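With one protein chain withheld, the remaining protein chains of the complex are depicted in position.
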Amino acid sequence: MSLTTLPMDVHAIRQDFPILSQKVHGKPFVFLDSGASAQKPKQVIEAMRFVMEEQYANVHRGLHYMSEKASDAYENVRDKVAELLNAGSREEIVFTRNATESINLVAYTWGRTALNPGDVVAVSEMEHHANLVPWQMLRDAHGTELRIIKITDSGELDWDSLEQVFADGKVKLLALTHMSNVLGSYTPVERLAKFAHAHGAKILLDGSQAIVHRAVDVRAIDADFYVFSGHKLYGPTGIGVLYAKAEILDAMPPFLGGGDMIASVSYQKSTWAKPPHRFEAGTPAIIETIGLGAAIDYVRAIGFDAIAEHEQQLTEHALATLNQVEGLRILGSAQDRGGVISFVMKDAHAHDIATLLDRQGIAVRAGHHCAEPLMGRLGVSSTARATFGLYTLPEEIDALASGLERVRKIFA
Amino acid sequence: MSLTTLPMDVHAIRQDFPILSQKVHGKPFVFLDSGASAQKPKQVIEAMRFVMEEQYANVHRGLHYMSEKASDAYENVRDKVAELLNAGSREEIVFTRNATESINLVAYTWGRTALNPGDVVAVSEMEHHANLVPWQMLRDAHGTELRIIKITDSGELDWDSLEQVFADGKVKLLALTHMSNVLGSYTPVERLAKFAHAHGAKILLDGSQAIVHRAVDVRAIDADFYVFSGHKLYGPTGIGVLYAKAEILDAMPPFLGGGDMIASVSYQKSTWAKPPHRFEAGTPAIIETIGLGAAIDYVRAIGFDAIAEHEQQLTEHALATLNQVEGLRILGSAQDRGGVISFVMKDAHAHDIATLLDRQGIAVRAGHHCAEPLMGRLGVSSTARATFGLYTLPEEIDALASGLERVRKIFA
Amino acid sequence: MSEALYQSIVLESSRNPQHAGRPAVFNAEGRSENRMCGDIISIFRGADGWRHEAQGCAILAASAELMCIAATGKTAAEISMLSWMFEKLVNTGEVNPELGDLNALASIAQYPSRLRCATLPWSALGNAIAGDAENG
Partner (left out) sequence: MSEALYQSIVLESSRNPQHAGRPAVFNAEGRSENRMCGDIISIFRGADGWRHEAQGCAILAASAELMCIAATGKTAAEISMLSWMFEKLVNTGEVNPELGDLNALASIAQYPSRLRCATLPWSALGNAIAGDAENG
């Protein structure tokens, strides 16, 4: 694959990511673990430095200059996120710590009020624990039922199973990943939302992986809830997003109690602020939110068309290249798949693969990827996983392939 | 007050805080709002830059170099926090977003399992909403009772009221601030813990304000729970701490479900990781935790003896100086009080005071300070509040006093 | 000037209001509050025009006073036009000759966190007029 065909100047982009020029064990650093958390461009680092060195104070309640500046910068990111997702309004954007908290927030508030005991929450076999455990906890605390939609051997949602799960009309929430963090499969979200709505259910989409690679339009999808984490989108840790339709948020009781989420407080009774503030108790992650804003600016400047095309090319290159490594098996073969590739190798355990690659400067993840039940479905106990970001070069995939050849020889 | 008497070199310390050399409305920036959120020393900013530029990856599950480095740095901060609080072990330290989340975590998990309907949670009249609203929500959801311990006119806990509240033996949790964010009063925490324990209750201390000014020893206090926020302790936003005794944490069910907090996951049943990980679902605030570590190193290098003495001197200076402003009234007069001073002025509303001071470069807060019920108790609708940090100079208090003179003249 | 907002007309209107106090008899009433800062305002239409009862800062009080002066004798339609022009004034800071003394609040535009103090009386007035319309 020749570099000249890439849809964007990846070499220029890499200049924005200081960490990529580090050496690891004396070797050039090949980072293929963006799916766990992406690296940060200097624009994000600089935005965080700027607020801390030049315009910091607590937000919302301040009548002084620094507080006004910080509040503006913070609230301004809500607009950026609303634009990123094409939300109907900025009030539909709630800031959380990460995708995990976003899903738990929905389970604790909407789940315990809009759902009744006996109602069903349906998830798929390829969910991250973040989109499974909260619904188990809701089941155990609130008496809802949890159903599992099967996937096919290719790693796509099994439509027959989906229809079966919905057959008795009890499903009130379809909670699904928009892109599998193990198999790289995208789910057909527009079609799924239509299906869910036609069956009287809401749909929650876990966009943790998808948001990084594709333009997401929550209105075109008609998603009721959409969640993601800042740290996978080249932003800082400590900041996540929950999108929910305005009428749903309006009806939701608060999650955490404290400052900023109230309208009034007396000992007998407190009243709640309007969304989104109702769901943002206490001092928010001000610096991190501003960092996320810079990350959004960054990816939007590159453009999701270019990003998606880049991902597509890398994925194709990776599938072709890795399939040539003897004894290597890639898991999943969905039609619509992206920059997340899990594999196993004959005779070499995923942990050994990861350790041996690391010694060559190549970072991949190994384990169950927070998707234990999916491992069972795939008949493996763990996999090695390479994931791509907008700074990933085809040459890095080639380096991975030669690294794996070396692993193979050691274990041969 | 002459500078030479200060217990530490505040001018040198100020060099570490880049924002303090900013101008606001063309005037030198006088920041007297540290109680809302403190400014960040360059050591903290640098620690965050370092991890993002040189050693970043997701933590805990990685078998590669960057993940190991980031995990070590992250977990290392747990030791630093344990040392800061003199906790019995690092496993007693749970990372949260902020003090607000820490208290809510206790209310949701311990509160809904260790407390029974009819059990009483007691708080005081001078709690921040963060230590009131979660207990109201628990009351409304779980049937516990909420009782309020009165304060005296001087702003100290009313011991008679405390005894009355405990008289029927139903109180199972005493949830109290360690230092009022409005009146600056410290509460006698050792004595209160003894009292609570003698009455069969646990004690939770909201250390959001106290931790900034005094060495806190949770074992000497015998606190069951202790909470604070990183951002008030010169650390980043997005990171808070919950300390709880090991045997209490062990018995607590999880709060949020997702990755990292599980031992095993199957569709039927998931099992939970041991504390503290049981309470840290999803990707944590890695960068912010590392920033908090740098903040702890920073304050410990200066030393809490010097910090406490500096606060004491500033407080005395402020009380003396501000009391000379005609028509100004300081709220509260506790024996043991620190660097938080709320006041009202004849004819000038707190908002007007804050705005007019801001135009002179002086940042104070105005409003109810997230303590609406306390405003009622004090017979005011809002106050202006000046709070001090380790970088605060006596000259800044003098500047505040002249600023207030000017306000007085405008409204005279 | 750095304290432009607190010019004499604002201070005078807040300190010595001529239209403050609940009238004994009134035929329309509106209320608004901002619990985040404790501001509360009530507006009444009595025999001699609009009056206010404000609890809050100088900006709130001055805005209420100047508003009552300006609104008295105007029709609902004229008041809604005034309200719209005032909104524009305090958001842009651009003086508008038709607003007369209300222009004293133009510089609130430089104090975004105080905007609410200036506009709260107008919300209460809107409520009063809406309630009036509802009742008849």
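Miscellaneous remarks
For reference, chains read A, B and C in written order, and residue numbers begin at 1 within each chain.
In this section, a contact is a pair of C-beta atoms (placed from the backbone, for glycine too) under 8 Å apart; a residue touches a chain by one contact, two chains touch by 3 or more.
Not measured: the values here are computed from a predicted model.
Under the touch definition stated at the start, the shown chains contacted by the missing one in the entire complex are A, B. The missing chain, though absent from the display, is touched by one residue of A:H11, A:R219 or A:H351; that residue is A:H351. If you put the hidden chain back, the residue from A:G338, A:G367 or A:G389 that touches it is A:G367.
Taking the complete complex into account, B:R61 is the one of B:K40, B:R61 or B:R278 that touches the chain left out. By the touch rule set out above, chain A reaches the unshown chain at residues 25, 347-352, 355-356, 359-360, 366-368, 372, 375, 381-382, 410-411. Seen from chain B, the chain kept out of the figure touches residues 61-63, 67-68, 71-72, 262-264.
Rule of thumb we're sticking to: only the chains that are shown with their structure count from here on.
Averaging C-alpha coordinates per chain places the centre of chain A 48 Å away from that of chain C. Once the centre of each chain is set as its mean CA position, chain B and chain C turn out to be 39 Å apart. Across the assembly, chain A contributes 61-63, 67, 264 as residues in contact with two or more other chains.
For chain C, residues touching at least two other chains, in rising order: 35-36, 114.
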